[in-house]
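What follows is a single structure, and I will ask about it in a moment.
Excluded from the complex is one protein chain; the other protein chains are retained at their positions.
The chains carry the letters A and B, assigned in the order they are written, with residues numbered from 1 in each.
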Amino acid sequence: MSTTPAAASRRSWWSGRTAVIGIPYLWLLVFFLLPFLIVAKISVSEMETVTFKDLLTLKEGVLQLSLKFSNYVFITQDDLYFRAYVASLKYAAVTTLLCLAIGYPFAYFMARARATAQPLLLMLVMLPFWTSFLLRVYAWKGLLSDHGWVAEVLVALGIDQLLAAGGMIATPGKLLNTPFSLVLGMVYTYLPFMILPLYGNLAKMDLRLLEAASDLGASPWVAFWKVTVPLSKAGIIAGSMLVFIPCVGEFVIPELLGGPQTLMIGRVLWDEFFSNNDWPMASSVAVVVVLLILIPLALFNRYQAQAQEAGR
Amino acid sequence: MSRALFGPRAARTTARTWLVLVYAFLFLPIIALVVFSFNDSPVPGVWEGFTFKWYAALARDREIIAGLWLSMKIAFFTACGSVVLGTLAAFTLNKYRRFRGRTLFSGMVNAPLVMPEVIVGLSLLLMLVSLQRLTGFPERGAFTIWLGHVLLGMAYATVVVQARLQELNPQLEEAAMDLGARPAQVFRLVTLPMIMQSMLSAWLLTFTISLDDVVLSAFLSGPGSTTMPLVIFSRARLGLNPTVNAVATVIIVLVSIGVIAASYLIARAERERTRAMAAARREE
Partner (left out) sequence: MVKSQGQAYLQIRDVVKDFGGVKAVNHVSLDIQKGEIFALLGSSGCGKTTLLRMLGGFDLPTSGSIVLDGKDLSNLPPYERPINMMFQSYALFPHLSVWDNIAFGLRRDGMPGDSVAQRVEEMLKLVQLGKFAKRKPHQMSGGQQQRVALARSLAKRPNLLLLDEPLGALDKKLREETQLELVNIIEEVGVTCVMVTHDQEEAMTMASRIAIMSEGRLLQVGAPGEIYETPSTRFVADFIGNVNLIDGTLAEDHPDHVVIRCQDMTHYVGHGITGHQGMDVSVALRPEKIRLSRQEPTGQYNKVQGKVRDLSYFGSYTVYHLQLGSGQVIKVSQINAERHPEDVLTWDDLAWAHWSDSAQVVLTQ
């Protein structure tokens, strides 16, 4: 590193640069990265009564490294874990697609509404978002229970028969604790996460592009698919990642609204930790979950970085 | 979009219908919660008369009130910690284009936004336990919950503050330096006032997130540190409980007042601004 007066004074200008970068960086390293490394380590340790054994032990003067991969082997062999992983990915994917199907038109209509109405529309979307999500999921328990409003409406319309036929609920009339109630709850909870980035993207779109498309002979339908949708790709990806990734590991909603048919990996992890007290097992499950979401996670990170650059 | 298939009138109707239906979907549970908090029946499904007894029960419910108090305290400190760390992180990402490990930093800041909470909770807990075995500190309790919440809150705060920082004219900071302000003064006198509003939003956002958090709190709490969401969660698992409805209504009312008031104030400030700018232009 040069020590010319130029370099020296340059370094002193934004003095505190080290602090500004360093403090959050250190925090994240200690409380985010380090825990992951520890989880990885524990996943290959032996469980010892209350807690886990160290990997490196000194036995008769000899350093012993005991790695226990049996947890991972167990995961791949045991049907329960495999099914739970698959179910998690499946439900997360279904939720994402439904959120997209409902949320995209919603965001689109919001963005194309009168400019004076948009702040109000946005506020109305934010209002449920700011209200406790736990309470709203709990409310669905009431709405879908035997005499709940929604349950009664669905039974009256005969929709429960359809759902039973499709395998979404076990028996007609019982809508709670089924795949149906689970997906409903997840779509409900994560819908705002899909709507907000989409709205942000669509609202900023230059409408003159559509005028140009129309001028060049494209019908509104064609213009939508060839201009609007491609331009909103970033919003679609952001929204989808904001829904899919957390859904995979979701715990509260399956616990309150799911049932025996809908074992998701979040529940498995929780049970391994709290009920079985098997920390290495829970850790192994966690590691596999992280590996599963690694690719969407990388995608999301790249989108965030791009959005930060674009905003410059 | 639907303008293509039908006429403009049909397009507007589709749009309005879709918006109304989805809003109804979003608000339905909230309305149900409020309605059934006044229901004179232990079973929230069936209406059996108007009563305030659940609110009375709520006032006597020491567990929930203790939980609420604890949650508010944790949420307050979470919000403060998140805003401080989030602002630092936002600055880092905004100002310093090249430093070693920037991609890792950016990844770590953004990840808690999407990482499933069971993963974050489990890993943080295991680390804290390891730490405890080595140093006897920290004990699981409010402090450890705070640590987890700040980790999550920091991610949100960074997004909010960074969005604002990007909007700022970089020449403003240069102008301040040009006029003799040293970097610390530039931050205090120019940058901070301009990001103040976004820092406030970040504060409120992280406060709410902390107040509402279940999973992280469950992993990181200790004996005697049961937060309100944990109380509600354990009751909700067992079944339906109208006292929960009462709590819910209280929260809903408070949040609604807050959100509506904030939106109104922001909208009014915006209108004043546009009016002032138009007036200035006419004067020219």
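Throughout what follows, a residue touches a chain if its C-beta (ideal position, glycine included) is under 8 Å from a C-beta of that chain, and two chains touch if they have at least 3 such contacts.
These numbers come from a predicted model, not from an experiment.
Out of B:A181, B:L204 or B:A267, which touches the unshown chain?
B:A181
Against the chain that's been left off, what residues of subunit B make contact? List them.
Looking at subunit B, the ones touching the missing chain are residues 169, 171-172, 174-182, 185, 189-190, 193-194, 273, 276-277, 279-281, 283-284.
We take it that only the chains that are shown with their structure count from here on.
Could you grab the centroid distance between subunit A and subunit B? Build each centroid from C-alpha atoms only and quote it in angstrom.
16
In the complex of these two chains, what residues of subunit A are touching subunit B?
Those residues of subunit A that touch subunit B are 13-17, 20-21, 23-25, 27-29, 31-36, 38-39, 42, 51, 102, 105-106, 108-110, 112-113, 119-121, 123-128, 130-143, 145-150, 188, 191-192, 219-222, 224, 228, 241-242, 245-246, 248-252, 255-256, 266, 269-270, 273, 279, 282-283, 286, 289-290, 293, 297, 300-301, 304-305, 308, 311-312.
With touch defined as at the start, can you tell me which subunit B residues reach subunit A in the complex?
It is residues 1, 3-5, 15-16, 18-19, 22-23, 25-30, 32-33, 36, 43-46, 85-86, 88-89, 91-96, 99, 101, 103-120, 122-124, 126-127, 129-130, 133, 147, 151, 154, 162-163, 166-167, 183-184, 208, 211-212, 214-215, 219, 229, 232-233, 236-237, 240, 244, 247-248, 251-252, 255-256, 258-260, 263, 266-267 of subunit B that touch subunit A.
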